[in-house]
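For this depiction, one protein chain was excluded, whereas all remaining protein chains were kept in their positions.
Labels run A and B following the written order; every chain starts at residue 1.
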Amino acid sequence: MAATLPVVAEDDAIAVLREATPFGEASPVVLSRIAALARPARYAAGERIYTAGDAADDIFIVASGRADHVFEPEVGAREPLKRVTRGGVFGWAGLLLGQTRRLATVTAVEPTEVLRIDTEALVALLESQPQEGGQVMARFAAMIRREFAVPELLAQVRRLSGPLTEEMSSLSLTMYRLSLWLKSPRPYLMLIGFALFLGIWYLAVEVWKLPRFREMPGLTTVVKEWFSPSPTYGLSLYTEEYYKHIVVSVWRVTQAFFLATVLGVTFGLLLGWSQRFREYVFPVFEMLRPIPILAWVPLAIVMFIATESAVIYLAFLASFYATALNTMLGVQSIDESYIRAASCLGASQKQVFRHVILPGALPFIFTGLQISIGVSWFSLVAAEMVSGQYGLGYVINTSYVMVRYPTIIIGMATLGLVGYTTSALVRLAGDYLMEWRVRELALAER
Amino acid sequence: MDMRPPPPATQTQGHLLIDDVVKVYDPEGAAVLAVDHCTLEIEPGEICMIVGPSGCGKTTLLNAVAGFHDITSGRILMDGEVLCSTDRPRSTPGPDRIVVFQNGALFPWKSNLENVIFGPVMQGKLGRREALDKGRAMMGDAGLSGVEHNYPGEVSSGMRRRVEIVRALMNDPKVLLLDEPYRALDSLTKSVMHEALLEIYYKNRVTIFFITHDLEEAIFLGHRVAIMTTRPCKPKKILTVDIPHPRDYSVLTSKRFRELIEETNDAVHEEALKAFQAGEKEG
Partner (left out) sequence: MSGQLAKFATNRAFWRGVIAVAVFLVLWEIGARSKQWMTPEFFAPFKALLGAMGFKKDYLPWIGAVPAPSAVLKAWIAVLGQAGYWQSWYMSFFRVMGGFFAAMLIGIPFGLALAVSRVAHGIGFPTFEVLRPIPPLAWVPASIIFWPTQELAITFITFLGAFYTIVINVLGGARSIDVRYFQAAQSMGSSRWDIFRRIILPGTLPSIMVGSAVGMGITWEVVVAAEMISGGGSQQAGTGGGLGFFIWNSYVGGSYEQIVVGMISIGIAGFASSELLRWAGRYATPWLRVR
């Protein structure tokens, strides 16, 4: 089984590697580093290269000759027998999740020359090249699945550690999804949808001048006004005022949202965690909650001397309810057995809270925060319309009073955009904090 | 697999005595008798299988040992030390008796390795670095290298169960309490898991208290199999499995295995029928 003759020269090794599916796209630098790891070996016809159940140490790449690769029946490969020739790769079991043994028996059919690469050395090399390493691993996975017809469940390759790989793979995943999306009819239907909406608006108001629609600001009027350097009604992308209103609204929501998050999460955790606290406090909470936030407007003006505080208070209150309630539900949703397991493993109450309750409630907390940022905008707009100076709600209301109709639509559209952006930011923060959940969902989707 | 013959019970730790335990749920209201004067002794290093239909009350017994539920009367001792008794109805959960749960309780928000080192780190027994080293080594021994940095949600359910058992063994428990851990697995995965469990067992020889409703699983794994009556739960018949350890899957086709199944099948079936007629739900 040992190598005796100088079988494969180094240049040749690179050529062989390039023919192998996993390394086909690798850069010359990486290829030569992989080639440096490769040890040539030669097997006589009929010689057993390895047997299923052996330790899975080396990966083999065939340089010449032929070998029969026979899977163990447990593997469940669709075709148990595969014949590998030049460029064929086998002995990859060590790359699979949790696999340390050979899954197949390989026998040389003719005199066969191979390159042997130590699996761990290869993985270490790939880890040092996060970008390309990830691609090589991905190609390994694809090859194992397609060329060897191994069931998907088994054919899961190890994950390279290191943060960069993660970003790369998520980026390439995003690109992949994007290309899939572009190939589907969805983007085109979406364009049709937008065209219909805008078209009807345009035609109804400006061309057909339908009754009632006639009074509304038309599409072209609004767009012209919005993008005009010298707007008729004083507000466009080019005026400083426009940004001032946005900043004021965003700043108000930010304050309210952060205050509500800090207080709401704390309060919700307490509600969920301590039965006594919940029994005492929750009834009062539930008693106040049915009062619509917007019904608080006049009282808030009375309570807070400064209108600014009143406006923020209203936005805060809405957020607070949503966050507190969802946090409480999150704590209650945690499976009892996680808490039991933690106490079994010797965790103290404080540790259970820190390591089980908090992360376990996080998905619900973030659902709450998503709702919270939405309702925060919802109440802010109302509050700004009723009282307060500056802000997008104020723009919409004063534009109505001052009969600057196109500006109303500009205000609404801006509000939609800004509101959407803030929700997206909250969602991103959630995904960042709950990587485990993102991955679980991604797996479920596949 | 470890091919050495099984050492005769060399374990000195992990003796479990369940002595005349009674559990009544809701004593003032509906008063459901779940466990009725149950007595069971488990030797150190023994695999004792508890077999009974779903909802027969065997999990109640396990919860009492683990310290999740009170007992109404009787007592439970481990290595001569009283865990709980009529006067102190609930034992304190601790790392000497670790439960592997029915649906798995690996924390989904921690990577497999983080899960494995959870016990020693929480107890302050090991520093984080030492724990990581030990955890990696133990995962490697259990054939789990490569999934350390994956989250539990990313690996197969069979692998998750193995990680969970490694997490338990990291604490050098005296007793492992397994509550139908392989219930949700398909029969092929199950068979792999059984051999893996035995392999781990031959290395550690920890006392195993294993709850199941699968008679074949019980006879394949256990030194003894206790068949429980359905609500109230108490041993109906205790079978000593005289197939020598270490066992592997060839045992399943052996004559003795079949004989043992035949011997006990009626008893189990009878209880299952009773449970079915009583309309008990899963539990």
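Simple rule for what comes next: a contact is a pair of C-beta atoms (placed from the backbone, for glycine too) under 8 Å apart; a residue touches a chain by one contact, two chains touch by 3 or more.
Everything quoted here is computed from the prediction, not taken from an experiment.
Listed by label, the shown chains that the missing chain touches in the whole complex are A.
Of the options A:I293, A:V311 or A:L325, the residue whose C-beta touches the omitted chain is A:I293. The omitted chain makes contact with just one of the residues A:E25, A:E241, A:E279 or A:E336: A:E279.
Touch with the chain that is not drawn comes from one residue among A:Y233, A:F304 or A:F353, which is A:F304. The set of chain A residues touching the chain not shown comprises 185-186, 188-190, 192-194, 196-197, 212-213, 215-216, 276, 279-284, 287, 290-299, 301-305, 374, 377-378, 381-382, 385-386, 392-393, 396-397, 399-400, 405, 408-409, 411-413, 415-417, 419-420, 423.
Basically, only the chains that are shown with their structure count from here on.
Centres computed as Cα averages put chain A at a distance of 38 Å from chain B. For chain B in complex with chain A, the residues that touch the partner chain are 66-68, 93-95, 97-99, 101-103, 105, 107-111, 118-119, 122-123, 140, 143-147, 149-151, 153-156, 159, 167, 171, 188, 192. For chain A in complex with chain B, the residues that touch the partner chain are 74, 96-101, 153, 156, 158-159, 161, 335, 337-338, 340-348, 351, 355-356, 359-360, 362, 434-437, 439-440, 443.
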